[in-house]
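Just one protein chain is left out here, and the rest sit where they should.
Chain naming follows the written order as A and B, and within any one chain the residues start at number 1.
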Amino acid sequence: MDFILVLDILGVVAFSISGALAGMRKKLDPFGIVIIAFVTSVGGGTLRDVLLQTDVGWLNNMLYVYTILLFALIAIIFKERLNFFRKSLFLFDTLGIGLYTVVGVEKALSADLHPIICIAFGTMSACFGGVIRDILCNEIPIIFRQEIYATACIMGGVFYFALNYFNAPDSIIFVVSFVVVVAIRLLAVVFKISLPDIYKSNKN
Amino acid sequence: MDFILVLDILGVVAFSISGALAGMRKKLDPFGIVIIAFVTSVGGGTLRDVLLQTDVGWLNNMLYVYTILLFALIAIIFKERLNFFRKSLFLFDTLGIGLYTVVGVEKALSADLHPIICIAFGTMSACFGGVIRDILCNEIPIIFRQEIYATACIMGGVFYFALNYFNAPDSIIFVVSFVVVVAIRLLAVVFKISLPDIYKSNKN
Partner (left out) sequence: MDFILVLDILGVVAFSISGALAGMRKKLDPFGIVIIAFVTSVGGGTLRDVLLQTDVGWLNNMLYVYTILLFALIAIIFKERLNFFRKSLFLFDTLGIGLYTVVGVEKALSADLHPIICIAFGTMSACFGGVIRDILCNEIPIIFRQEIYATACIMGGVFYFALNYFNAPDSIIFVVSFVVVVAIRLLAVVFKISLPDIYKSNKN
């Protein structure tokens, strides 16, 4: 339980810093930066909870709120030096999407939804904070264009239901699907794998 | 009932292909394309259901989900050749907005809302999938700029309440308002009618 909380907070740290950096790239003022940090961190889970019509998690979790405010502030103050932590932030971000994928799948599953919908909810929980961040920054969402980000979440969800089908114990399902998301994302970045380019013919 | 289902699925086919095409125009990867197809198809109804605080329809309707996935895939594979089906797709799209307008009006009416609000909900059900598609693609929503798209939906809604006022039977109300939306949209495109240009003075 404590271990999950640590992963969760590491994810929030990575998301709020990535949001704050995106806001600073657009020359937003401190208020705008904090909003982008916030939305990046909680946007995916909020959309999930609104669609499932369950209580929105962060409204009653001040730990999230303080973490986001603190790390948005840290990002503003140390913006020149955050490059040193780039690899750590990438790792935190990857752990975050791993966790949020599994949590999202489980929340949708407890609402009795179809496995495909549950996988979509897991992916949404992990990825849509970044989508809303990019919309607020007036960019086409980066995860629609690059990288195996969402694919890692989808594969984690697929493993979740594969293991579920074979009646694996809950804790195994949780850990394995989490590891699948993290591993695919790490491998994809290390080996520069991306989804097949369907526009090749246009480039010749 | 079966006839309505056919109309509904034809609408989803048109919306998911139009979404996928919009995504490909922006050079999104396959994941991004599927998301845009999805959002175009279910975005309007989802917004309606969230505002009405009723269950979000597609969460428990796998037929929608499979149709969207299938036709997004078809759009990706056959993208060069979809031009041949342009007229069919336009027709499907028009049938779709006709149906979604009437369904949206009825959902709002069953929540006891004022006729003007019901008409707004009908229009939203039919049009806001396209609005969210355009926002995700970083464009100003096309229905805010061109064509009698939304106006057709609004007129369908007006007929709905006019017939309702004269105590027309439910099935007549349903069919006539559906036909009004479809007819206005078809006529507007055939005769190239658009809303009055309020900027004329600026163009001289």
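Before moving on, here are some points about what is shown:
Assume a contact is a pair of C-beta atoms (placed from the backbone, for glycine too) under 8 Å apart; a residue touches a chain by one contact, two chains touch by 3 or more.
Predicted model, so just to flag it, every value in this text is computed and none were measured.
Contact with the omitted chain, checked across A:35, A:74, A:142 or A:162, is made by A:35.
The residue from B:67, B:151 or B:177 that touches the chain not shown here is B:151.
By the touch criterion stated above, the residues of chain B touching the omitted chain are 50-53, 111, 113-114, 116-117, 131, 135, 138-141, 143-146, 150-151, 154, 194-199.
As for the chain not pictured, it touches chain A at residues 23-24, 26-33, 35-36, 46, 50, 53, 55-56, 59-60, 62, 65, 76, 135-138.
We take it that only the chains that are shown with their structure count from here on.
Between the CA-based centres of chain A and chain B the separation comes to 30 Å, rounded to the whole angstrom.
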